[in-house]
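One chain of protein is taken out of this complex; the other chains stay put.
Per-chain residue numbering starts at 1, and chain names A and B are given in the order in which the chains are listed.
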Amino acid sequence: MSSHADTHGDGHDELGHILPFSTYRNVLIGLLVLTVLTVVVAKVDTFDFGTLNIVIAMIIASIKASIVALYFMHLKYEDKITWLYVFFPLLLLALMMGLIFIDNPLRRDDRPVEIHDPLAQQLEALQ
Amino acid sequence: MSEHAAAADHGNLNYLNHETTLWSWLSTVDHKRIGIMYLFTITIFFIVGGIAALTMRMELASAGPDFLTPDQYNVLFTLHGAIMIFLFIVPGIPATMGNFLLPLMIGAKDVAFPRLNLLSYYIYVVGAIMALFALLNPIDTGWTFYAPYSTQTKSAVILMTGAAFVLGFSSILTGLNFVVTVHRLRCPGMTWDRLPVFVWALYATAVIQTLATPVVGMTLLLLIMERWLGVGIFDPKMGGDPVLFEHFFWFYSHPVVYIMVLPAFGVVGEIIPVFSRKPLFGYKMVCYASLAIALVGFLVWAHHMLVAGISDTSAIYFSVITFGVAIPTAVKVFNWVSTMYKGSISFDTPMLYAMAFIFLFMIAGTTGVYLATLAVDVFYHDTYFVVAHFHYTIQGGAVIGLIAALHFWFPKMTGKMYNEHIAKIAFVLVFVGFNLTFLPQFVLGMEGMPRRYFDYLPEFQSMHRLSTVGALVNGFGYTFALLNLLFAWIFSKRKASANPYHSLSLEWQTQSPPIHDNFVETPTVTDYPYGYGTPVEGGAH
Partner (left out) sequence: MNSAVETIPGEPPHAHHWTSVNAYHGAKLGMWLFLATEILLFSVLFTSFAIYRFLYLGEFHSASLQLDWRMGATNTAVLIISSFTAALAMDAAQHGNNKRVRNLLLFTVACGGIFLVVKYFEYSHKYDIGLFPGRTCPEVHADAASGHGDSHHGESDHGAKADHGGGHHQEFCWPTGDNALGLSDAQKEMLVSNNYKMYFGLYYCMTGLHALHVIIGMAVLSWVCLLASRGRFSEKYYTPVELGALYWHLVDLIWIYLFPLLYLVD
């Protein structure tokens, strides 16, 4: 937002940031480990947390996604505007999902079951 | 400043005449020329959509079938809706006036990605051709393509939704281009608190265009998949939910009304201070209100579906939040009116349109609050009340805004002056005709006349007839206004000076029409552009 004399817009003076090789390597190892973890949590019965499974899977996926974005995509070194346009769409996604969730699943409590539960409806038809 | 503009005059070379071949237009990456190309293209579709509307109004002039069949009527209202929304008013102000003015207003030579801008125009043309084919192979779903009818009808839904997808892509690229332009290409000194309100409005619009359009794009693709493969997510037989389509559709299509009307807010915000010779009242609030409307606009989509069978919880939520939209909108209206208060107002044509905008938009906004009220909406939903409401918003808001902008910046775009008398007569016709068309429709809606009906009970006839007469007057008004501008451009001998209104905004500080590179040298800005009536009138140098 500065009104720097020779830069236009939200000014920058140089090109992108250079990261050491070790950063990329560590991120790769982290990603592969987390992938193995995802599969283990989902497939080994010891780690069955019931309905929390999906939450755990999504948390792991989000950690993976974050480190890809931060290091592979250099988001960590981007300006505020870029961060804004990373988080705003995610906010919109959350809003869309959240607000549709307060409609669609909640609608089942408002109305007679037979209209909204096709499974029950068809079971009835079978009998 | 006028010396400066004179110095910019390179022996009359400007963006219009520095190259004149047809190819130089078709292959141009100059934002000004692309804006003009958009302007002509959307005007064609405005005429087509307008003829469809007039045909419907003629049919509705008397009860009973006259010269259309019910099926033809269904095709006509789909044609009118789809053309006016997707082909005319969504690209309406941003792609025409926005393209032309955005770089000029921020002191840049072009938009951030000039070639992408041209690509966006051609994608629009491809989408428009697809849409025309679809509409001629008739499609009768209405512009909303609601499932399950759209997944079952035999009409050309796939082609039309495909067209809407392509048009959406064009809209996304334009929005993306504008966002980057505003962030990265502002001239030295052009800080965020010195940006013209039109640029703020365009920025808010561009954000919506970029981020809401993909949602409808994917929704329409899913509709196509539903028709091809029967995925089932919109099909109750397979456990799906047709209301989900409405959710996704309105997640875009509610913000899209702000794509239409926000730039018009910006236009009015530019015009009123110039013709009132007063600083824009509450400049910062006007700017922030644009962003606030864009943000709140993302949260209220399901008020289009209050009686579609959504859950009671969400109906209450969406109704309450919708009332919130009235706040930033009212902030803008109060600021415009306060700007005019005790100003030395001159009633030039752009100012007349701007004032008409405020009046019409007040009606639009107030009736919008009626419709957001749960209990009232049960009665008004899908009646002519809704039709009148959104025509007050979109025609009374966005179209009047576009016409105001065309008259206001006409000298800058063409270097000519139009005939003020004819323009004022046209304005009166448009204003009277518009109100005569849609005020009776409020009454019709309150009496229970449903929308999209081919026929009606005899007691509705008098109001329908008034509405039809109004539509004809309105149509004549637009014809006069546009022909006046067209003739002025081609035949007028009256050259416009660089700054005929003594505006302080940056686009008026270069010659009319601007040179290819907009400015001879990059301007430096030292103040916001609304310092009228202050001891030192001036900011841009």
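Here is the rule we use: contacts are C-beta pairs under 8 Å (C-beta built on N, C-alpha and C of every residue); 3 or more make two chains touch, one makes a residue touch a chain.
Note that this is a predicted model, so its numbers are computed, not measured.
For the chain missing from the display, the contacting residue among B:179, B:259 or B:360 is B:179, taking the whole complex into account. Here one chain is not drawn; of B:68, B:126, B:158 or B:244, the residue touching it is B:244. Residue-wise, the contact with the chain that is not shown comes from B:210, picked out of B:14, B:170 or B:210. Within chain A, the residues in touch with the undisplayed chain are 7-9, 11-16, 18-19, 21, 24, 27-28, 31-32, 35, 38-39, 42-43, 48, 53-54, 57-58, 60-61, 64-65, 68-69, 71-73, 78-79, 81-82, 85-86, 88-90, 92-93, 96-97, 100-101, 104-105, 118-119, 122-123, 126.
Although one chain is not displayed, chain B still touches it through residues 19, 24, 27-30, 103, 108-110, 112-116, 172, 176-177, 179-180, 183-185, 210-215, 217-219, 221-222, 225-226, 229-233, 238-241, 244, 248, 517.
Everything that follows uses one rule, which is that only the chains that are shown with their structure count from here on.
Centroids of chain A and chain B (each the mean of its C-alpha atoms) stand 34 Å apart.
If you check the complex, the residues on chain B that touch chain A are 108, 179, 182-192, 207, 211, 215, 236-239, 241, 243-244, 247, 251, 298-299, 302, 309-314, 317-318. Contacts from chain A toward chain B in the complex involve residues 1, 3-10, 81, 85, 88-89, 92, 95-96, 99-100, 102-104, 106-107, 109-111, 118-119.
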